[in-house]
Every structure is written in C-alpha cells, then in structure tokens.
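Only a single protein chain was left out; the remaining protein chains are all shown in position.
Going in written order, the chains are labelled A, B and C, and every chain counts its residues from 1.
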Amino acid sequence: MIRFGVIGYGYWGPNIVRNIHNVAGAQLVAVCDKNPAALTRARQSYPFAQVTTDSCEVITSTAIDAIAIVTPVWTHYELAKAALQNGKHVLVEKPFTSSAKEAEELIELAARKNLTLMVDFTFLFTGAVRKIRQLIDEKVIGDLFYYDSLRVNLGLFQHDVSVIWDLAPHDLSIMDYLIQDRPEAIVATGEKHLNGVEDMAFITVYFPHNVIAHINVNWLSPVKVRTTLIGGEKKMLVWNDLAADEKIKVYDKGVRLHNGEKVHDLLISYRSGDMWAPQVEQLEALNVELGYFVDCVTNSRKPFNDGEAGLRIVKMLEAAETSVRHRGALVQL
Amino acid sequence: MIRFGVIGYGYWGPNIVRNIHNVAGAQLVAVCDKNPAALTRARQSYPFAQVTTDSCEVITSTAIDAIAIVTPVWTHYELAKAALQNGKHVLVEKPFTSSAKEAEELIELAARKNLTLMVDFTFLFTGAVRKIRQLIDEKVIGDLFYYDSLRVNLGLFQHDVSVIWDLAPHDLSIMDYLIQDRPEAIVATGEKHLNGVEDMAFITVYFPHNVIAHINVNWLSPVKVRTTLIGGEKKMLVWNDLAADEKIKVYDKGVRLHNGEKVHDLLISYRSGDMWAPQVEQLEALNVELGYFVDCVTNSRKPFNDGEAGLRIVKMLEAAETSVRHRGALVQL
Amino acid sequence: MIRFGVIGYGYWGPNIVRNIHNVAGAQLVAVCDKNPAALTRARQSYPFAQVTTDSCEVITSTAIDAIAIVTPVWTHYELAKAALQNGKHVLVEKPFTSSAKEAEELIELAARKNLTLMVDFTFLFTGAVRKIRQLIDEKVIGDLFYYDSLRVNLGLFQHDVSVIWDLAPHDLSIMDYLIQDRPEAIVATGEKHLNGVEDMAFITVYFPHNVIAHINVNWLSPVKVRTTLIGGEKKMLVWNDLAADEKIKVYDKGVRLHNGEKVHDLLISYRSGDMWAPQVEQLEALNVELGYFVDCVTNSRKPFNDGEAGLRIVKMLEAAETSVRHRGALVQL
Partner (left out) sequence: MIRFGVIGYGYWGPNIVRNIHNVAGAQLVAVCDKNPAALTRARQSYPFAQVTTDSCEVITSTAIDAIAIVTPVWTHYELAKAALQNGKHVLVEKPFTSSAKEAEELIELAARKNLTLMVDFTFLFTGAVRKIRQLIDEKVIGDLFYYDSLRVNLGLFQHDVSVIWDLAPHDLSIMDYLIQDRPEAIVATGEKHLNGVEDMAFITVYFPHNVIAHINVNWLSPVKVRTTLIGGEKKMLVWNDLAADEKIKVYDKGVRLHNGEKVHDLLISYRSGDMWAPQVEQLEALNVELGYFVDCVTNSRKPFNDGEAGLRIVKMLEAAETSVRHRGALVQL
C-alpha cells in the first residue's frame, strides 16, 4: 500500500486526490494547500485525510511514501527536491519544472536516492493516445510524415506563464510519445495581446527524416478545438478529442509518385478508400496513470513518463519560448 | 460591351469562361489553350466562340478588348505583358506573377497604357468574405487581435510550385483584404515529403499593433478543412467555408483585464454571450467579380484587387518561400 | 432544513443523493436500497447518513421530512402512498406511476394531507428547456406549429417496460411544459425485436389549433441523438442537447402565403435570415430542482411539476402504449 500526500488542491488537485482514493494499492493520507477554503472542501470529501497548509508537514511525514505535487510550475522544483530529499517518491504535475537545469537536478537526485520520479502526462494514458501509438507501433500508419495539433479555446489565462507553458505541454508530450524520435530544432511564433504573456503561439518542431510537427495553441479562440492530424505513408488519421464517439478516424488515403515518361516528370496518384474509427477505450486516464505509478513504486520499475520525459518537454518549452521572443528564430535542441 | 479572350481552359478556365458568358456587358470572343482536347470541350459548350492553340492570335486580335489569363503562374508575366502591350485590359489568375519584379513591371506598364489590370481573387467576392469585412468595417469585431486560417486537404499536388504558392494565396489575399494594414515580416516553416516541393507550410505574418496572422496549408491532410478564426477586442468569429449554412459564426466572447488589489496583479474576466450566424449572400463570386471587372474597364475605375494587391501577395509568397527554406528565418517585408 | 430519506440508490439515486447533499436547506438523513452493494457505496461517500435495506424504516422515521423515491416505476405507488400516509413530502422519479389511477390516488392523498408531491422532471430545470420556454413566453417563436423530438441510442433495454415508458417521459414532459395546451389524442406505432417489449416507438400527439407533436424513441440506434425541432409562426428552433455549446439555435426562417392572381392561387414566399444561438445557463438541473422542492415544501407552494403534471404524462404513456399495441389506433385523451 503506497501512502500518498498531495500538495495542491486547486484546479487539478481534486482529480488527483479522487483517483488516489479510488486506485488499488494507494492510500490517501494527507492533503496540503495554502488556501484554507480548498482544505475545507478536501476535508468535506475526505474526512479521514489529514489537511494542512504547511507542505513541510506532508513532505517530512513518516506516514507518507509518495508525494503528488499539483502546484504552479514555479514551485515544482523546490517541493520535488524536498520530497526526494526526504525519501519520498514523487509524482509531479506537468510541466515538470521551470527550467531544464532544475529538471536535470531532480532526475539526478531521484536516481541517487533510488526513488520513483514521474511526471503527470495524463493524456498518455487515455484510450485515444494509446490507440494511436498502437496504430503506429503496428505499422498501420506507416512512416510518419507529420503531426499537426490545434488546441485552442477561450482562456484560462495564466498570470505567470504564457500559453506555451500552459497548453503546449499536452501536445509536446503526446508528440514526443508518438513520434519516438528526438527533435532537432524548434521555431515558434506568437503574440501577446492582453497581459504581457503570449496568448497564442504556433510551434514547429523539426525531426529527422523530414518528419515535422506543428502545434497551434491559443487562449483567445471563441471555440474550443482539440484536433490533431497525423499523416503517414500508409494511412492518415484525425483525432478529435472532443468527439463523444469516434475520436479517432483512420483514413485509407495516400499519395503515390510514379516516374512519368520524361525525366523529372512525376505522375501523382491519390488513393482514397474507406475510413475506419477504431473503438477507443473509455477508462479514466488519471486512474490508469496512478495505478501505473503505484506499480512502478512497488516494483521499482522505471516509468516511461519519468523525469527524462519531463525534461525533454521542458527543453522544448524553453526553446519555443526563446524562439517566439526572437520572432521565429531557429533554436537547436 | 467588353469583348473577352480567355487564355487557359484547364481547371479554372472553364469557370471564367462560363461566367464571362453569363455576365452582362461581357462577350466571350475567343478561347485559347495549348491542349486540343480542352479546345474541343470549349467548342462544344460555346460553339460561337473562336478557339485556338495560339495565344498570340488572341492577344493581337482587334476584336478583343480584354484578356483573361488562366494559365500556370510562370506564364503570367509574358502573357500579361504581351496583352498590355497590345492595348488589352487584363484579368490574371492569382498568384499574379512568379516574382515581385515581374509584378512591378506589369503594374507600371498597365498604368502607362491606362489599362485595367486586375488579379482574380475570387474569394474577395464571396458573400462570406464580404460579410466579415463588413463586420470589421462596422466595428462589430473591434480592434483585430489575430487571423488564423486552416486550409488543408489531400492533393492536388503541383509539379512546379509548393503548397505555399498553390494554397496560401487564398488566405494571404483574404487576410490582406480584411486586416487592411501592411504586414511587417513573415516567418514560415514547412516540409517536403514527396516530390521535392513543400507539401505543408505554416506561415506567420506579423502586423503592426500586435496583430498576427497564421496560415496552415497542407496537401497531405486526409480531410478537407477550410476554417478561419478571427479574434477581435469585441467579438470573435469562426468562418467555416465548407458549411452549407452558417458559414460565419460570430461569438460574443471576450476577455477583460482589470487591475487587482496588488500592483501587477491582473484580474481576468471572461465574457461569454450569444452566438450569431449572419445570413451570407449566396451569389456566385466569380460572376460578381467579372461584373466588377467589366465595370472597372467601362468606367476607367481602379479595382481594389489591382496589380498592387497582386504584388502584395507575391511579396508575401516570396518571403514565405525564403523563410521556409531557411527554417523559419524572419523575412522583413 | 428539510431532512431527506432517499429510497433507491441504483442508476439515478446517487445523483439525487449528491444534490440533496449540496442543496442549501436540505439535509441527507438516510439512504435505502435493497442491494447491499449499493449501500456500501452510499456509506463510503456519505458516512454520516443512515443506510438501510428496509424502506419502512425510512418512511416511518421521525427524523425525516421528505422522501425521494428513485426506484422502478412499478414500486412508486406503494412507496409514495406509504410516505404520504406517514406525513412525508414526496419527490418521485418519473414516470410518476404505472397507471393514471394510481397517480390520481396519490394526488388526492397529498392534497388531503397537505403535503408537497413533486415528480422529478429534471429536464424542465435545464437551462436549455427554460430558455426555450422563455422564447415561447416572450412570443419570439410565435404561435407554435409543431414539436418534433428524436431521442435514440443503443440500450439501455429495460426488463419490465417498453422504450415508451423509458425514454418518452422526457419528451412528453418537455412537450407538456412548452406547448402549455392540453393534448387531444395520441397515435403511436412501434415494434418489438428482442425481449418482448417495444424497443422503438413513434408517437404523434395531436393538440388543438393544428399543433402537433411527434416523438421518436429508439433503443436500437447505433448513434445517440437528442435533437428536437420546434416550429413556430415567427421563428423555428433546433435544440441539440448533445452539443457542448450552442445547444439551441433559433432560425429567422419562415413561410408566408399570399393570395395570388387567381382565386385559390397561393403564392408562397420564404424568409431566411440570421441564425442565433442564445447562451444557455449551465447550472446543474437537478440541483435547481431540489432547491425548488425545498422551497415548495418550506413555503407550502404548489410546484408546477406536481402530481397533476405527472398524471398528464402517465395518461399519455398509457395512451401511447394502447395505441402501439393496436398498430396506431387513435386514442383520445
């Protein structure tokens, strides 16, 4: 039984707590938040758990094995470091840290202490992302051409970070999980309109072998869109995460080039066949992820969404931020 | 009565010819194409018109007042130049020319000869674009924040030009018409996967006053999308050109920033009200445009979609192409 | 403070319990279910509440003011009768009872005992239905022409009742609330394919003044649809309850008839204007309804969704069932 303390009971924290409460092998011991109103809500729902405004109490408690950190990103490093130093396993909300340097330090510390360090990339545990990964692994899609994601909505504006650090971690982590190759460079553009941080950004990630990813994140869209196009040599797919059913549509469409009669003359033919929407499992992703965390801790297994995965995303976020501030300057990774 | 010769009867030419045939004040005199099969089709539909494979015949004919050039872009300059030199008014398919230099020469020549030179930007004559322009002009949208367009589909691959020259002229010309300000710089990224030219590209256009445009064009998408988001201070809109009805949806949504209790503390409030889909006129845009061309020629009026408008788009296409080849290098306009 | 006992903790019961727990002026005292597993779940979420498998305990408890009955329809009459006889206010799940006779008896009993009797028609408390009612009341729609509802999905098959008693109460109650006139007659058709009860039914309800309603309910549809068309003299609307936003679209469309040149010659003109999606409040309907129940009990106010409303729906369900069994026989109401 892994005993959990959770730091942060704001927007996402209650979901973490609820799932810890429901996952086999996990036990909710304490909830910490600076906001007394949040603690009142926690106490009402989980009267058996300790509540406190002091994160030290949780981090140093001998009744706790693992700490879930669900606080603003600029606090992740200090909290995770203290937790690791106190011998706790750590699940930290994405983005992992505010800088690659911090991430590297935490990775090193967790390794030295032999503790599990996981970054909460909930999307990687959804039925949709797992199904797409399966289609790629089973060579259904064929060699990848591109990944193009649109993630826009109205708000929620963050005070301290741009839309890049707020929304792009989703897409970058999914892209990282699906493409399975190391990106070479990033170009990002964007603009600030209201509160001094970018509220929209357009990020291009270059990969080897002409694979390219593009991510469009925007806090100023009147409609909510969560759509990703993925093109491969054999099949192409559209993933609409807002669709109630048929989230993933796989198209038997493609382009073939033939040599024409003259040199340098390419004849192009298009293939347009059936469309197919595989059934996507409807499990709660966070529940699966927390079960996986418990399993990794229990069996000393290294999670695939470990500190290294978190670090890769932080590096890309840093690169995108640098690029956007220099109007699309190419940043090598 | 303006007497027309049309050069080019391939993909778009038949639409030009059909509309010349239907527009009051216009008379179809001759159709020219290098491909005899195309001429056979033209003769069948318009038995009264002359057909020829020799463009010179049309350009020098004294029975013709105006030439419509509906050929590949690399031929526009030579044909338009010859037509203007022979005293013909010219309607040329977009993109105007292959280079800004060519465009400037044609503009100068038309001005010197006092001839009408129009670039066919059909979209600017659609009910949808005119309605959006009206909403902007009437200050319904408020100060613009951004223009973000997605124009993707499978094919049609071009042999000679990239997706930038093929699809982006639509968006750039609509953007140019709606934003009504001069762009400052362009950043473009993209990738080639099949035949040595970019088959997808992501173009950012920077405007003064933090206005930004983004254009996503892609020949390798399994689905056809034609959707543009436009955000303003007062309202935001979504234009889905593929919707049978309700092409334009105007959202009474917005963000307001207030000063909070502490210095540098911004409180953000969201406004979310009704949505409204104004009725959009269903006229055939090309018909309206040709009527406008006839009117401009007849009354020696300068069209708004003149050579200058064409030149602005060509400059942006050149900039985008330069940028994409240098992986997102900023190109000043 | 109204103290509640809830009988039935199966599919819908937990929602009732959760909302009683959240509504001001309501206090959850006891939960009853025949199924011990259900009680275990209830105890885990509401450790402070009494749980029991014996409904008598709840009904006779002096610590309880009101009973919510959330059990299969054939048990409603006995439970509600016992509750009323014991001086409890009653909120009973729809459909109210299995027969009009039972409903009438309960209405009479509640009136005699001066107790509040409400039927849970949750939909009448949604933002969507209230907005439509408002549009009707404010004469935006004009005189009603028709109400046409499609409510189809795969399952859930009921063992004891047909799709008419399972799905149609939603539509009949909404129709009853919106049309505000008394139906004259019912024709229903349908078919059984699997377990001896109708799994699809098509119900027509005739109202005075040529107003007509049509309800299509189906347990054997591969897709879930919840769409209602409402046509009026001035405006028409589409309510898609599955849409995340823009649930209600109001169309400025209409038909006008003019006298033509000859006698009996009608000229028809169509009006097609803007579409408008009013913002719909996002409150949890059940929460609003329970607050209303508490208010009615506290202030001895007669709810609009009282026993009489429940009886009207039961009469229509009986009529529909009679009609469908006689292949569309007209049943007068």
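Definition applied: a contact is a pair of C-beta atoms (placed from the backbone, for glycine too) under 8 Å apart; a residue touches a chain by one contact, two chains touch by 3 or more.
If you're wondering where the values come from, they're calculated on a predicted model, not measured in any experiment.
The residue touching the chain not shown here, chosen from C:Leu39, C:Ala185, C:Ala243 or C:Leu333, is C:Ala185. From the options C:Met1, C:Cys56, C:Leu242 or C:Val255, the residue with contact to the unseen chain in the full assembly is C:Val255.
For the chain missing from the display, the contacting residue among C:Thr71, C:Thr97 or C:Thr204 is C:Thr204, taking the whole complex into account.
Only one residue in the set C:Leu150, C:Ala243 or C:Leu333 touches the chain that does not appear here, and it is C:Leu150. Residue-level contact of subunit B with the missing chain is found at 47, 223-224, 242, 244-245. In the full complex, subunit C touches the hidden chain at residues 145-146, 148, 150, 152, 154-157, 159, 185, 187, 189-195, 200, 202, 204, 206, 210-212, 214, 216, 218-223, 229, 231, 236-238, 249, 251, 253, 255, 257, 265-266, 268, 270, 272, 323, 327-330. Residues of subunit A that touch the chain left out of view are 245-246, 272-279.
We take it that only the chains that are shown with their structure count from here on.
Using mean Cα coordinates as chain centres, the one most removed from subunit B is C.
Between the CA-based centres of subunit A and subunit C the separation comes to 42 Å, rounded to the whole angstrom.
The distance from the centre of subunit B to the centre of subunit C, each centre being the mean of the chain's C-alpha atoms, comes to 53 Å.
In subunit B, the residues touching two or more other chains are 272.
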